[in-house]
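Input: one structure, supplied below.
Right after this comes chain A.
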Amino acid sequence: MSIVFEKPKALTDAQLHYCPGCTHGIIHRLVAECLEELGVTGKTIGVAPVGCSVFAYNYFNCDMIQAAHGRAPAVATGVKRALPDHVVFTYQGDGDLAAIGTAETVHSAARGENITVIFVNNAIYGMTGGQMAPTSLPGQVTQTSPYGRDVEKVGYPLRVCELLSNVDGAGYLERVAVNNVKNIKNAKKAIMKGFKNQIEGKGFSLIEVLSTCPTNWGMTPERALQWVDEAMIPYYPLGVYKDKYADKEGE
Partner candidate 1 sequence: MAEKVLMKGNEALAEAAIMAGCRHYLGYPITPQTEVAAYMAKRMPQIDGVFLQAESEIAAINMVIGVASTGKRVMTSSSSPGIALKSEGLSYLAGCNLPALVVNVQRGGPGLGGIQPSQSDYFQATKSAGHGDFRMLVLAPASVQEMVDMTITGFELADKYRMTSMILADGTMGQMMEPVVLDTKEIKTFDKPWAANGTDGKRPHNIINSLCLEAKELEEWNIERYKMYSEIEENEVRYEEYMMEDAEICIVAFGVAARVSRNAIQAARAKGIKVGMIRPITLWPFPKKPLLAAADKVKAFVSVELSMGQMIEDVELAIRCKKPVLLANRVGGIIPSPEEVLAKIEEADKMGGNN
Partner candidate 2 sequence: MHEILIAGFGGQGILFAGKFLAYEALLEDKQVSWLPSYGPEMRGGTANCSITISDEPIGSPIVSKPTVLVAMNGPSLDKYESEVKPGGYIFVDSSLISRKVTRTDVNVFYIPATQLASDNEMGGLANMIILGKVIKEANVIPFENVPRAMGKVVSAKKQALLDKNIKAVEIGYTYAE
């Protein structure tokens, strides 16, 4: 019998704690596949956030640091400055990256910090039980927007890739999704490119991955995957928002 499919060695044997139907597992796998295919697991340091993926340090088989809420890009900056030849990534959710950690996100991009940021956007605070996120959609019902997100009162969602595309220091920004096979394949390519950029010294890369939260969205896993297509992608269009080096090569 031949083995045709197995777990990437860049993942540990720990059992994931994510809810059924959550796409964190897929994103973890994609990151791990990239590290393994690039042969850099042994010289990678990952930074886990506060949020659903807080336990990412137990899942990735590289050295890991668990950061304070929102501060992963600052921690990653410290690591990268201390070990410039190593591969450094952060894995952050929307509350972590786009609310409490907005300053750290924008400024690490502005510095062109040579790190790879995996930004998991599921439009809700998952770990704390489904509160409104900076990326919750207009009208979206959450525990802290029980009548739907009223943009007149609480403002609009942040579109992170669009926001950062105006930051000169940012190198590569792409939004992807993992709600179907085609999108997963594209997501892998984008994540791979984010790591390759870093290895080639091309500066700050951020890959925003639209993700699902069936538990807190109150949907079945299947319905949640559809909701990404119906509600999220129209507000958060997929695509490359900035590719500094490709832009230059094209000129």
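Simple rule for what comes next: a residue touches a chain if its C-beta (ideal position, glycine included) is under 8 Å from a C-beta of that chain, and two chains touch if they have at least 3 such contacts; residues count from 1.
The candidates were selected such that all candidates are chains of the complex that A comes from, given by their letters.
Everything numeric in this text was worked out from a predicted model, so none of it was measured.
Novice: For chain A, which of the options 1 or 2 is its touching partner in this complex?
Specialist: So the candidate in touch with chain A would be 1.
Novice: Using the touch definition from the top, list the residues of chain A that touch candidate 1 in their complex.
Specialist: Contacts found on chain A: 12, 41-45, 47, 54-55, 57-58, 60-68, 71, 74-83, 86, 103-104, 106-107.
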